[in-house]
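Every protein chain except one is present and positioned as in the full complex.
Chain lettering (A and B) follows the sequence in which the chains are written, and residue indices restart at 1 in each chain.
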Amino acid sequence: MVELIWLVPALPLVGFTILWFFGKRIGEPLAGWLGTAVVALSFLTTLVVFAGLWNEPDHTFQVDYFTWIPAGDFQVEIGFLLDPLSMAMIMFVTGIGSLIHLYSIGYMHGDSRFPRFFTYLNLFVFSMLMLVLGDNMVLTFLGWEGVGACSYLLISFWFEKEANASAGKKAFVTNRVGDWGFMVAMFAAFFTFGSLNWSTITSQAPGLAETTATLIAVMLLIGAVGKSAQLPLFIWLPDAMAGPTPVSALIHAATMVTAGVYLLVRANPILAASAEWVPWAIAIIGAATLFIAATIAVAQTDIKKVLAYSTVSQLGYMFLAVGSGGYTAAIFHMITHAFFKACLFLGSGSVIHGMHDDQDMRHMGALRKVMPFTAFGFIIGWLAISGVPPFSGFWSKDEILSYALHKSPVLYVIGLAGALITAFYMSRQVFMVFFGKARWGASADAELANLDAHDTSAAGSAGDANDLGEATVAADADAGPVAVATEHHGHDVQPHESPWTMTLPILVLAFFALVAGVLNLPFTENLEFLNKWLEPVVGENQAHLGLSTAKLLAEMAISTVVALTGIALAYAIYMKKKFDARKVELPFFYNGWYIDHGVTVFMGGPGRRLFELIALFDRVVIDGAVNGVGRLSRGGAARLRTVQNGYVRWYALMVGLGTILIIAFILTQVSFS
Amino acid sequence: MSVEVVVFAVCAVVVLLGGLGVVLSRNPVHSALSLVATLFGVAVLFLNMDAQLLAAVQVIVYTGAIVVLILFVMMLLGVDRDDDLDTEPLVGQRIFAVLIGVGMVGAVLAVLIIGGRDAVTGAQSVTGELAGGYDNVYELGRQLFTTYVFPLEVTAGLLTIAVVGAVVLSRRPKDVQPIPEPESMTDQGDEPLTLTHEEAGH
Partner (left out) sequence: MEASNLDVAYLALAAILFAIGGVGLLVRRNPLVMIMCVELMLNAVNVTFVAFGKMLNDISGQVIVFFVLVVAAAEVVVGLGLVVAMSRRRPGANADDLRLLRG
């Protein structure tokens, strides 16, 4: 049954092919159902394969199909490595993927390019599966690039708007910086191991020299930082919210961005063999990212931007886990995060759909009355991400914090602070959107005016560098509060609940966000299913915590208190209006700590000069060399051409010259006796 | 100083001066006359080398026929005017030509000097002795009609062909008819076969 693994990526590929050629003819909604069906079938196949994998030794199954690149020493096969790690990943990739496909049928209803959307989604699922299943680095890279390309295609799906196209380009280019790291790692790995096969690499890694391992590890880290939107390459993820919400849910919450974490976990033997400072670097990057992103999320007004920065922050937690030696914790959080983040994103999509494409949270409020199912799912996702027991997020986040504490108390404190802020901004979002007074409709002017007085200070003068969402009118206005208030007068939306194709996935995901914690309960060894499952992959290099029950319970208590404090603070500010929100929603946070702005300035200024220098070099030296060869040929030929001038006497002269030379040559060969 | 040497010396001077005259004269007629001088000198040299028949043939054929023919053509075509020797359109032609000439002489002289007495190698009297028993004419004739009879006949054929060729070449062409316009290839009657705008575009 394990042999059926080839079906898992093949099905989405078939879906992609059919939709590519016949999508327009199939049309809406059949194209959507086809796309969903192939991914759902793929998911069912993974379950079958999972059952079969249970019987394999070490729960690992490797199969090679054919040799793709036979080039002497460099052999690349198309083959799959099905080990516990990839098995876990393909299950939730296809599972959540099929739910999101189903969701998209409702969300993209009426779009002019409906079939094309599912074409890209299927291609994406295929690429992601290749990334995870590939048994060598080249296949992983194939998938890596594939998901990057699909991300670009999907972010700029509504490319008629320039901002969306720019966002797609930004994502692709920033990813490319990371891809460079991956490629250098591949070269180094081939040079070191002579093969790019993951099994070969992981088995031979322990004998590696430290500098080599460090080089490969650092390069892989760069790749992961790019793909998983860590500091300093996270700037593309908020802009990527310009894409349709299912895209944000699938790619930028559940799957593509986790590829970086997957890569690091896959390469854990290399990380173990590298220098001491490498895991520290990973952990510090993770900690810094989670904290900074969390603070930025506090000040955002676009419902999707909050979730985008939240994703960046949660990915920071995963990196923190990897750096602290808790690989299984990272994977655990990846899985739970996939569930609750996808749930949150789909919920936000449902809200946007209900609010007729308005994404500004300041126009929302009390939506739970109008959109009960969405609200229910969203609330469960909120509790999960905030780390409230017994939701899944609590367990995974707590495990990460345990490993962080094991590594360093400072990291633990930062992690806790991040958890507090996470709870805070998520509660803020929930309260602003689903509770309080309704700010949509004509009766809400006063409320609006109040909030707008907020905005003109919170929005700041730095402009909309980060805000590329659709239909966010309010932030553009720099006028006084009164003028702004009148602008909002026209928002007479009547929100409504979304169709079942959209609410069903939300509820399913909410269910898993609730219960997924059972995957790895820390109480006894027997309950740590995920740890045991992943042991063949990370066993040796996983840090051992050896927590006593008392310590464990103390940590759990602290985490719970922190989460509840965050929620309480948000309640106080946004529901009870005890403190002024403006003190918290600083412009510094709103503008993303000016990091994006800094990058833009650098690229426009010294960066541009550098690139122009490189372009000049390319033009003068390289093109000059190539053109120089041409010019040399032309010049030489022009000179040689003068020999053929058409004069017979000249030709006779040349004949005579040749004769003399031949005679002279013969004379040198002749000897006189 | 035997007679041969003296004769050789005098004739050598004549020959060389005549050669220079051919090359350096402006007037082609002067060149022809210098050529006559050279040919005569060569004929005397033949005599000096016991090639009596050849000397006679040289005078009769070369001087008496060829040079005369050249002079005829010169007069016929009126090319007896002075050539323009001052300009030389090809850069370096003259220098290179002189160098090549010097080179050729140098090569031969090198062989002769290095070889010295043994410059000429080869079997003696392969065909027939120079003057063995018979006089020159007899010997020459005998060889021509026995050993070399085939080339003799071929050269006879060659002469015939040359004569025919000369006649054909110098025939005045009949009234040259203009090449008729080809039949029109389009339907439109008398359009000449030039590329129309559309055809040029294809």
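The rule we apply is simple: a contact is a pair of C-beta atoms (placed from the backbone, for glycine too) under 8 Å apart; a residue touches a chain by one contact, two chains touch by 3 or more.
What you see is a predicted model; the values in this text were computed from it and never measured.
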Omitted-chain footprint on chain A covers residues 645-649, 652-653, 656
Where chain B meets the chain that is not shown, the residues are 4-5, 8, 12, 15-16, 19-20, 22-23, 28, 31-32, 35, 38-39, 42, 45-46, 49-51, 53-54, 57-58, 61-62, 65-66, 69-70, 73-74, 76-79, 83, 88-89, 93-94, 96-98, 100-102, 104-105, 108-109, 112, 117-130, 136, 139-140, 143-144, 147-148, 151, 155, 158-159, 161-163, 165-170, 172
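Throughout what follows, only the chains that are shown with their structure count from here on.
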Note: chain B sits from chain A at a C-alpha centroid distance in Å of 91
In the complex, the residues of chain B that touch chain A are 89-90, 93, 96-97, 100, 103-104, 107, 110-111, 114-115, 118
Within the complex, chain B is touched by chain A residues 645, 647, 649-650, 653, 656-657, 659-660, 663-664, 667, 672-673
